[in-house]
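Right, one structure below, let's go through it.
All protein chains but one are shown in place.
Order of writing sets the labels: A, B, C, D and E. Residues in every chain begin at 1.
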Amino acid sequence: MVATVQRKRIEILVDTPLVPRIIRLIKEVDISGWSVIKIASGGGRDGRWDHDEVTGAAAKSIILMIANEVKASLFADRIAPLLESHGLLITIGNVEVVRGDRF
Amino acid sequence: MVATVQRKRIEILVDTPLVPRIIRLIKEVDISGWSVIKIASGGGRDGRWDHDEVTGAAAKSIILMIANEVKASLFADRIAPLLESHGLLITIGNVEVVRGDRF
Amino acid sequence: MVATVQRKRIEILVDTPLVPRIIRLIKEVDISGWSVIKIASGGGRDGRWDHDEVTGAAAKSIILMIANEVKASLFADRIAPLLESHGLLITIGNVEVVRGDRF
Amino acid sequence: MSIYLMAAIGLKGGVEVASTGFSTELASAAIAGITLGFTLPILAFFMLRSIGKLGAIDSGAVAAHYGSVSVVTFVTAIELLSNQGMQPDGFMVGVMALMETPAIITGLLLARAYAKKTEAEKGTVDQSGNGSNLLHEVLTNGSVILLLGAFAIGMVAGEAGFEPIKPLFAIGFNGVLCLFLLDMGLIAARRLLQTKKITIPLASLAVLLPIINGSIGTLVGTMIGLDPGSAAILGVLSASASYIAVPAAMRLALPQADPGIYLSMSLGITFPFNIIFGIPLFAAQANFLAPILG
Amino acid sequence: MSIYLMAAIGLKGGVEVASTGFSTELASAAIAGITLGFTLPILAFFMLRSIGKLGAIDSGAVAAHYGSVSVVTFVTAIELLSNQGMQPDGFMVGVMALMETPAIITGLLLARAYAKKTEAEKGTVDQSGNGSNLLHEVLTNGSVILLLGAFAIGMVAGEAGFEPIKPLFAIGFNGVLCLFLLDMGLIAARRLLQTKKITIPLASLAVLLPIINGSIGTLVGTMIGLDPGSAAILGVLSASASYIAVPAAMRLALPQADPGIYLSMSLGITFPFNIIFGIPLFAAQANFLAPILG
Partner (left out) sequence: MSIYLMAAIGLKGGVEVASTGFSTELASAAIAGITLGFTLPILAFFMLRSIGKLGAIDSGAVAAHYGSVSVVTFVTAIELLSNQGMQPDGFMVGVMALMETPAIITGLLLARAYAKKTEAEKGTVDQSGNGSNLLHEVLTNGSVILLLGAFAIGMVAGEAGFEPIKPLFAIGFNGVLCLFLLDMGLIAARRLLQTKKITIPLASLAVLLPIINGSIGTLVGTMIGLDPGSAAILGVLSASASYIAVPAAMRLALPQADPGIYLSMSLGITFPFNIIFGIPLFAAQANFLAPILG
């Protein structure tokens, strides 16, 4: 079987305007890359919410990253202050990465 | 290191017209929020399928939720009847949530 | 509680033009289905990258699959050669699938 | 683009009704439309079961599609007929909106009544969430609201209010429609190529049903005294099969029905058939029937 | 579609400035616009705190919205005024662009100055990432750049260069705007129905603030010698509330402020109010004031 390594899969749910700031953090902790996915709609304590193309003001995105444990926990520490003030949602899961030595 | 709690990451793959019904279920079990992501294309037993903007009839979405174990299993019980009849696909994984006490 | 089975959640990050080739592989190992999600933007060793509707040349997608362990590792073996040459990113995680006997 | 088409056709219809006013013709066309919507699926249902060899659930779902209407087919028909001097009445937009939902109800009732015990049991499960919920979800369907909204705006604004925005809708309309048809055609072709669900009897029904339904519609339209253009449109509406509102409703209410069947039939076969053969056929029928029955 | 509107209005404005040249009117309008942008939020802030019973953070965020401008409202006003023979000057496009950001600064300063100790502490956390960063992010906002870019292109190309592409922008403009307003109206309505955050005092302020700000803007415009059309536009700009640039800025800089409040007020109430009542009101004011002060 092909070689795999264990890595962390970090998922950050964030207001789209905040994305550039998160990316700055990602670069600071030297994580190799990230991918952004748009959220179409959602709901939370503030009630239901729909993405609309016109205003775009309330757009939300998911930032997805694969990183090793050290960088993942470093990143979590760094982003913690933004968590409460900006209502972010961060989850960290375990995944096997195939030939993932570069992360 | 920053504090984390363990939560369930629930992912539901569903025909877009069904989304409002799932959301009603989510509210019934009092899960704090959800996010909807559009699927661009896919394939299954029914053959390949592409999202097209014109008819939209066959659109599919993923509903993503973070919840604690109790609510997650309550939700799974509630949604089970829809599983077979509507061909849903539900996966439940473990994730660490940073400062996630509100879920 | 409703019955669940353990399955693998495979996520492949790939250049959109490559998607049809991956799907051919999926069918070869007889995995029951897949779902494609578009990535809006991202960054890696090659620098930042944004999806733009005009050229579309650099578009990236995530292919998501649920499969049992045997098929998942068969698939990982098969896709390994493409990994290095095409710069794919594959992660494999554990999830519980509700009533998931068909995968 | 579909927003544009919907808004344009709704506005135009509204403006025309504003300038002609309500009439008995309008009332009888509305009643005829609703009645056709409720009854056409019944014939279709039994043909699908006997000729098409489909189960009750699939038959009900497909029948609902053929009882409902296709907006793009309607818009194309309006354009083609107007170009031939058979300008239909503006209120037919309203009739179309009225014909969108009744067939869904008939289709569901038929499916439930005839579904075998085991199927019915599964059906019960999701009845929980159905009923008024489903109706609400169908009626608040974006496209219906947009169409009726534009219709209402057109009626209120009238000829004068329409003047400043006329160029956009009048000039570009044919072109946008044309692009849209191209797009739809591609989707239809792709769907047809990918499907493995369509047997020869089903393909034949996808041609036969629009011919039968359309002829009934044209006949009814002529008998209630509509002008040939409007009668032909009633025929086109009867012949056309939904591929937006009804599939969505079926995914909710009859999830066991196979989308591969109903989408391939309505979008893959009936839609192009109506555009190419159906519209001229019902126009000819209406012209033929008018002096006899009108 | 919004790209089209932005580009069209920017181009038109640029072409006009190219044919009229710079003037002292332009300079005084620019200064007036910036001054209004900086000062209008102050009044709004205190009304929101006292009448609206909002905290300092929410008041600052809402005030920033009302000090900034709405492009769609502006575009609609330009069209309506032009149709009534009150064609505003082309340079008002530039004034609009200038009015987009100052209010954000005032709103933030007010929020920080008046926020209670605990709130202020949280505020500090994200000040780290703010300041020049925020300004950069706001100024490189896509729509502002597009607008100014189109304006610049229009100025360089002038009347002659604009000729070949005129049809697209001239003919379709009203229609696209109309569709856009329809769309915005639907969004506004949905937002209003879903919200539970809007109290009666807040709803009243969402009507009162545009009336007050707009009257001030019209008055100032007339006093600095603008023609009635341009003065009315300055009123409309003052009255209008942002729902694109400012919400995004607030999510960054005042994340504790509740989007449910500022979006519902600006998009759900003030936007339709301005389109329906505000624009004619400020036009009438400008016509009334012109002979007295002009």
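By definition in this document, a contact is a pair of C-beta atoms (placed from the backbone, for glycine too) under 8 Å apart; a residue touches a chain by one contact, two chains touch by 3 or more.
Being a predicted model, the structure only gives us computed values, none of them experimental.
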- Option from C:K27, C:R48 or C:R102 whose C-beta touches the chain left out: C:R48
- Message: Tell me which stretches of chain C touch the chain missing from the display.
- Response: 15-18, 20-21, 24, 46-48, 50, 52-58, 81-82, 84-87
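Please note the rule applied: only the chains that are shown with their structure count from here on.
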- Query: What is the distance in Å between the mean C-alpha positions of chain A and chain E?
  - Reply: 33
- Message: Counting only residues that touch at least two other chains, what does the list for chain C look like?
- Response: 37-38, 93-94
